[in-house]
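The complex is shown incomplete by one protein chain, all other protein chains being positioned as in the whole.
== subunit A ==
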Amino acid sequence: MATNTINLSPIHSTSSLRLLSSRSSQNAPTLSFYSHPRPSLTFPSISLNKSNKNPSKPRAFTTITSAHKNLTETELIAVPPLPDEVSGKFPSDAGVYAVYDNNEELQFIGISRDIAASVTVHLKSVPELCSAVKVGVVDEPDRAALTQAWKSWMEEHIKASGKIPPGNETGNITWVRQPPKKKPDLRLTPGRHVQLTVPLEELIDKLVKENKVVAFIKGSRSAPMCGFSQRVVGILEGEGVDYESIDVLDEEYNYGLRETLKKYSNWPTFPQIFVNGELVGGCDILTSMYEKGELAPLVKK
C-alpha cells in the first residue's frame, strides 16, 4: 500500500513528507485505519519510539507523532455513564484514542477526526466495553499523521502485551461502523436478448411477494434519475428500511417493465412502492404516510 511506504520512509525530510502526504492522500484512502493487518506483516522494523527519543536523527515521522504521548504515558480518562456527558470530558479534536474496559484491558485503538464524537458512538453501541479512554490529540492531523499516531500506539501495545487489541483484530466489527453498503438494484430479467420463459407479470408478482419492501424507481438507488424517485429513496433510507430497488429505466435488464408494471399495479406513474406484495403508492402517498408516521410501522418487521 502506498501509504505505508510513504509514511515510513526515512529518507524524506519532514517538509517534503507533509507535502507528499497531503498530495498523496487522494491516492491513499484504501488504507483503512481500522482494518488491522495480520501481526506477522504488521510493522516494519523501524522502531518509532526510539526515533522519538532521538532528536539528533530527525525522521519524517518524528515531528508528526511528537504531538501526542506514548500510550503508557497517557492518562486514562473515565468515560461518563451518559453519552451526553462525553463531550465535556473529551476533546472534539482529531487524534488517536484507546478504549479500555472496566478491567483496564485495552479493547480498541482508533483514530478519529472528533474524538469526543467517536467515544460517544462507542459508548452508545458497546457501553460494557467503554470504561475509560486514553486520548492523544494529533496536531496538524493529516491522514499520514493520524495513521502514524495509530501505528505508534498499536506497536507499543503489541510490544508490551504481545497481542492486538481485540477490537482491532481482523474481522472484528464491534467498534467500526461498517460503511453502509448500498444494495445493488435488482434486475428482473437476465437480459434483453434472453427469451423469457415466464411472462413479465409473473416475475413482477414473484418479486414483490418475495421481498417485503420493493421500490420501482427511475434510475438506480444510488443515483435516482427523477426527483420523485429520489425522494422515495431518501425516505426509505432515512427510515432505515431494508428494501429492494428496481430501475424501471433499465432497458437491458428490465425491458418492458414500465408498461407491464403499470398494468400489473393499475398505477400510472413511477416510482411505485410495494410492501408485502401490495402497492402502497407513489411518491405522494409515501411522503404523506412518512409525515404522518404511518410508514415505519408498515415497513418494519
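FYI, a residue touches a chain if its C-beta (ideal position, glycine included) is under 8 Å from a C-beta of that chain, and two chains touch if they have at least 3 such contacts; residues count from 1.
Throughout what follows, contacts and distances are computed from a predicted model.
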item: Hidden chain of the complex, named as in its UniProt record, picked from "Large ribosomal subunit protein uL5m", "Protein BOLA2", "Coiled-coil domain-containing protein 22 homolog" or "Elongation factor 1-beta"; value: "Protein BOLA2"
item: Option from A:G88, A:G171 or A:P268 whose C-beta touches the chain left out; value: A:P268
item: Selected from A:L71, A:L129 or A:L279 as touching the chain missing from the view; value: A:L279
item: Contact with the hidden chain (one of A:Y100, A:W175, A:F228 or A:Y243); value: A:F228
item: Missing-chain contacts mapped onto subunit A; value: 228, 266-269, 279-285, 288-289
